[in-house]
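Have a look at the structure below, then the notes.
A single protein chain has been omitted from the complex, and every remaining protein chain is retained in its original position.
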Amino acid sequence: MTLSSTRGLVRVSKNPDCHLQAAMALERVREPEFYRSVTGTEYPGEYGERVSARRRGAKFEASLRQNNAAGLRQVLGPLFGWDLDSMAVRDFGEEVPGPPTTMRTLRLTRTRRILGDLAAGREVPQLLIQPQLALPTGSGPRQLEFVSPDFMVLDSAAGIYVPGEEKSFILRDNVAEPGDLDLTRRQAGAQILALRAESRLVGLADRVANRAVFVMATPYGMKPAPPVVEQLDAAVYEIERAVATIATVREELAMLRSTGDAPLEFLVDEIPTHLQEECHRTCILAAYCEARQADSAVVLGDGAADLLGADMRLDRVRALLQGAPPATAEERELVARLTVAGRALGLEPDDLVRELA
Amino acid sequence: MDSTEDLTDTVEGLKAQREELLRAREQIEMVLTRIDTQLDQLAPPAPAEEHGEPSSPARSRPRPLRLMVLDGLDDLGWMTFSRQMMLYLRARYGRDVSPTRFSSLAKDEIAAFTSKRPRSVYLCHGLVHDRGEAVKRLWGRSDWPLEQRVVAPTTGRIQHLKLTERLCEIARTAGDTAADSEMLRFLAADHAKDLPGVKARRGVFELERWQDIALELLEELEPRDRERREEAAERLARLPEEQQLFGVPEGPLFPLPTPGRAAGGRPS
Partner (left out) sequence: MNATTETLGRVLARHQGRALPIRSTFALSEDPSPVFAIAPIKMVAEEIVQAIAFGDPDGPPQVVTRWNPLSRDAGDLEIFAAALNDYVEAVARGDQLPRFWLPHRSALTVVELLGHRYRTNQMASDSLRRMGWQCRAIAEEATYGGQQAVAIAGEILRAHVLTGQAPIKDGHLGALLAWVAPVAGRDPAEVADEQALVPASGVLERSIDDRVEGLRREAKRGRGPVAARARAEIETRLTQGALNEWELLLEARRAFWSLGLPEGPGLGPLVAESKRRSLYRLQQDLNPPSRPHSLARLVDDHEYAADLAEDADVRGDLHVRELARRKGRALLAEVVRVEQPRSSRRPCYVTLRTTQEVLRVRQGTALRDIGGRVEGRVEDVWEARGATLLRLELTRGVQRSRVPVVGDVTDWVDTAPHDLRRRRREVHDAMQAAASPLVYDQGVVGVGTSGSPSVDLLAVAERLRRGA
């Protein structure tokens, strides 16, 4: 799997201060290979989507899209002001199945034609499946990311498409796990920005709101739960930050390579990183970054990094608690706060000294 | 990086290899079928027939896929998606076709057309009504009138209804001639479940009722759809024949950024 397109943008949005991750997304690295290039060893953990997850996702999508997308029409039609039986559907998965090298641009062409039709007041389909959009990430013609919503549905009131995602994870009592939703919202944030960029080409950008629709599963087979329309200002903002980071990192890489081409793995030490707890869940290089900052506050988590400073060495913290003179006003305050905190753990200052001996 | 390691050790590489091998096997089968046909034409009558015994089965080469798809389209009488055709061929004729075969089928048909090797009928694609863009997984026959191969905004529904009606009919009447009559019934049910007023119940196949519902809806909806398709066909008839069969040519708007290459960077 590569860190390309929406996947890369979403990853960068979760940690925009990590330029290495942005560089990996920009260069569309294949993560396990990149790990091997950087560390010299195979990635020891589990990587990639499991067969059962892929299968469930594919089954859920197929069940919604079969029979002229009956499943999708049934849940989306009433929500967006359409008689579900008269919704016209175009499925780009059936129109332009592949190969991957040309599929995206061909789908993008067709999507753009439909947006052009919409702007010109011509008849357009109410439901587009696997449309293709492009989100500019810089000013150059190749500086873009392809973004593909699972579908877009035409909002009859707003006169514009709303991007949507089909997610096979399970809603229980109409509630999803927060972690599942966070990624989905960020994906949708990228789709909203891409749709706005495409709509700008035909003068319809103003109609694109920061909202998306999600169709998720219930605990009962492949039946969809009632769709959820969400306002996604925060997600859009996060993706905008990610795009800005990518633009910055593009320039950084150009500068680093100004004296000679070097593969990204050779530049890793020169690119700023920003380890945070979430990295352990999402980034293949988390353990590598952590090892480079061993015995600093960041290994104890985001809370500790915020309190002590990410680069604060733990042996310095221990020394301060054992009575070493603080070198700055911040260190003096830190000692005071940690001493008070010690009492909350049932430890007086002498106890702390003893525990840290 | 070691290229053998890269390609063969990745799942993507293995999949690509498998696809290539399947394509190669099908090509070889087609060639062998042609050879067999020619040999059969040259061979003397089999001795068993002279003694009144039933002839042993001809060398078991599968019928070429394109012929099976043409037959399938004939059975179903309407444009059919690759996936639907795959399942139909398996249920009706016991023929297993991998999804990737359909993309090579399309290339073969276009190659056959452009090489001017005459065929009485070609497999072709459905065409989007306004611009003649191909719907590459939607198949039709070149001997159908153009309006039967056009996809208007209303045609998606008609296609579903047509297929449902035909599958119900075939499931009802195929009997022992179907390779897997149970699968045929399930296929019909899978289409019928999205008809209005139909509630799918496990193991219950109301084929006649479903067929009637589909026919009623077709009676109501098909005229308007036909009108739109005929209008579109009038315009699309001005296209060259190849484009009427396989869709208007489309080129990428601009070259794609390729994996591993950023502006000014080396591929990783």
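Labels for the chains are A and B, by order of writing; each one numbers its residues from 1.
Basically, a contact is a pair of C-beta atoms (placed from the backbone, for glycine too) under 8 Å apart; a residue touches a chain by one contact, two chains touch by 3 or more.
Note that the structure is a prediction, hence the values are computed from the model and not measured.
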Which shown chains does the hidden chain touch? A
Identified contact with the non-displayed chain, of A:81, A:140, A:203 or A:219: A:219
Considering the whole complex, which of A:119, A:228, A:267 or A:287 touches the chain not shown? A:287
Which of A:229, A:262 or A:338 touches the chain that is not shown? A:338
In chain A, positions touching the absent partner: 44-46, 50-53, 55-57, 168-170, 172-173, 219-220, 277-278, 280-281, 287, 297, 299-304, 306-308, 314, 317-318, 321, 337-338, 340-346, 352, 355-356
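By our rule, only the chains that are shown with their structure count from here on.
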Rounded to the nearest Å, the gap between Cα centres of chain A and chain B is 37
Sort out for me which residues of chain A touch chain B in the complex. 2, 4, 26-30, 33-34, 37, 48, 66-71, 85-86, 88-90, 93-99, 101-102, 104-106, 108-110, 113, 117, 123, 125, 138, 140-144, 250, 253-254, 257, 261-265
Note which residues of chain B are touching chain A in the complex, please. 1, 6, 10-11, 81, 103, 128, 130-131, 133-138, 153-154, 156-157, 159-160, 190-191, 193-194, 196, 250, 252-257, 259-266, 268
